[in-house]
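Supplied in structure tokens, the structure appears directly below.
Then we have subunit A:
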Amino acid sequence: MTGPQIARRALLGTALAAPIIRPSFAQGSDPYIIGTLFPMSGPNAEYGSLFTNGAALAIEHAAADNMLRRPMRIQAEDTQALPQQGVIGMTKLINVDKAHYVLVGFTSVSKAVAPVADRGKTVTVNGGAVGPDLAGLSPYFWNVIPLAHLETQAFIPFLMQRNLKRIALVYVDDPLGDAILGLLRTELPKAGGTLAGTFSIPRTAQQFGPVAARIRQARPDAVYIASFGAQQAQIIKGLRDNGIRTPLVGYSALSIPTVTAMPEAEGVIFTSQKFDYTGGSEITRRFAADFKAKYGSEPGAYNANYYNAVRLFALLAKELEAENATVDGENLRRTLLRVREFDLVGGKGRFDDQGNMSADIQVNEIRGGRVVPIA
Partner candidate 1 sequence: MLFLQLLLQGIQTGALYALTAAGFALIFGATRIFHFAHGTAFTIAGYVFLACWRIDQPVLGALAAIAAAVLFGLGMERFVYRPIQRHEGSFFTVFVAAFGVAVVVQNLVGMIAGRGFASVDTSLSMAEEVLPEIFLAPIFWVAISVAVVLFAALSAFLTRTHAGVALRALAQNPDLLRAYGLSSNRLSMLAFAVGSAMVAPAAILTAMTTGLNEAVGHHVMLISMAATIVGGVGSLRGAALAGLMLGVAESVALQFVDTQWAEGVSFLVLFAFIIFRPSGIFGVAQTR
Partner candidate 2 sequence: MTQEVLRTESLARAFGGVQAVAGVSLSLYAGAVTALVGPNGAGKTTTFNLITGNLRADSGTAQIRGKPIMGLKPWQVARLGVARSFQDLRLFTHMTVRENVLAATETASWFWQPGGRVARRQRETRADAALDATGLTALADARAVDLAYAERKFLSMARILAAQADIWLLDEPASGLDLASRIRFGQLLKDAQARGVAICLIEHNLDVVVELSNRIAFLDQGKVLAEGDPQTILKDPALAAIYFGDRPQEAA
């Protein structure tokens, strides 16, 4: 249960009136429409604002730099992290708003909208979900985030090196959780570790005391948390409160303020894309400085990913403007495959044939409410 949010389906009617109000096609100085399919309400709304913040900053920067002849404008559709809403919002973005580029998050939403993107030949970029089955969904579905298997794979040697051999997995039984489960099951033994226990939890579970008791029985060296959103904070508190003293580890979904700000999260270790905000490229430093100035907090991986997603669009569209080609899905894709490598926050982003970005993975630890890279 996610709570009484019946209105969310009502969102599918979000723009009955839209076609009347807005001209159907944009020309000249009409803005480029960057559609967003994020949860803006409901339990995962926190992600929605994180994602949007990054994208909005990138638009500001592009405007300040006069990168494009036409401005960019965000058209937000609330998905509540639900696939049904995603498909409806996507149809609207493509058909009514004539979005040039769509940003999406969450594995199930991404999977649901990918076919729509494919049919509409609209480039759709994921910068939040890391389900490994997101690779190659469609030529027009790209990922600007290293998918989970890359994260987890890069993580295992670190765990072994820390002598965290027995891993217990607490996971939500969705494609992402399944992928991590499968990976740990096969890769851990190869690296000399064991999967000491697996604990599937419903997405909406709130009581973790009893689960903690079961986990203690498994006597793990570390507990891997594969959930997302606010539930992660509840898991961490639930486990810590109920006598789990072993290290808690996880993947990039943990880099949200709700988690990092809580005292129980001290010492939680997780992987993410590599960002060096102080010593990195100029783009990275500018992003970090301006983000902090604008939002008053340190940027996280998600902010950076969606900044990158929009920046990628600006770079591609710039190329297309230079050759006076229309900015559409086919041309964007053609340009992506031609250029392949882009200057993004965190360094060079390299894309493979399917449009998946690979990047270096770093290991972080939460210390005093801040995310500190440790490896």
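Going forward, contacts are C-beta pairs under 8 Å (C-beta built on N, C-alpha and C of every residue); 3 or more make two chains touch, one makes a residue touch a chain; residues count from 1.
Selection rule: all candidates are chains of the complex that A comes from, given by their letters.
None of the values given here were measured: they were computed from a predicted structure.
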Please name the candidate from 1 or 2 that touches subunit A in this complex.
1
The answer for subunit A against candidate 1 in the complex is residues 1-7, 41-43, 45-46, 173, 199-202, 204-214, 216-217, 229-231, 233-234, 237-238, 240-243, 258, 262-263
